[in-house]
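All protein chains of the complex are present and in place, except for one that has been dropped.
So, chain A:
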């Protein structure tokens, strides 16, 4: 299992960098081309949500993005950073012998989770209230960003998603299955 860890300052401009890196690593991991767009979008949503939360609560703190290729073995790039954050209760272990190999993306922020930040019902968009724009944006918030809508998009895109809000921050885990035969095309970069 190989992990790439990216730490970004809580700035909207860095969300694109996170998206591009996630798409590149997913492609190398052998994710189907059709799922790359989904990963790019879901990672962007998770990072946008984290950046918006940090802007309100802790703008100086960084946001961590982990890209875990469950199909890679014998890599020297493994980095264990679980000690940096509270371990999530009930977290599924991805030990050796795991039934399916998956590409996992973990976005960890350090902004205390609030009750107001609940996943929206993505089937029933509500014009009033769900979307933030202009006057609705909280002081210091990001114009146009709606955390509920972002989480709805993540839920709709990721094959598996787990959102763990705590007082120390929120961990968003998303994963997609890797192809049965792990792609090892050295030319795909």
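Convention: a contact is a pair of C-beta atoms (placed from the backbone, for glycine too) under 8 Å apart; a residue touches a chain by one contact, two chains touch by 3 or more; residues count from 1.
Throughout what follows, contacts and distances are computed from a predicted model.
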#### Entry: Among "Anti-sigma factor antagonist", "Extradiol ring-cleavage dioxygenase", "Fe-S cluster assembly protein SufD" or "Peptide/nickel transport system ATP-binding protein", UniProt-listed name of the chain not shown
"Anti-sigma factor antagonist"
### Summary
Contacting the left-out chain: of A:8, A:51, A:111 or A:174, that is A:51
## Note on the structure
Missing-chain contact, candidates A:27, A:40, A:54 or A:173, resolves to A:40
### Interface with the undisplayed chain - residues on chain A
12-13, 15-16, 19, 37, 40-41, 44-45, 48, 51-52, 122-125, 127-128, 131-134, 142-146, 149-150, 152-153, 156-157
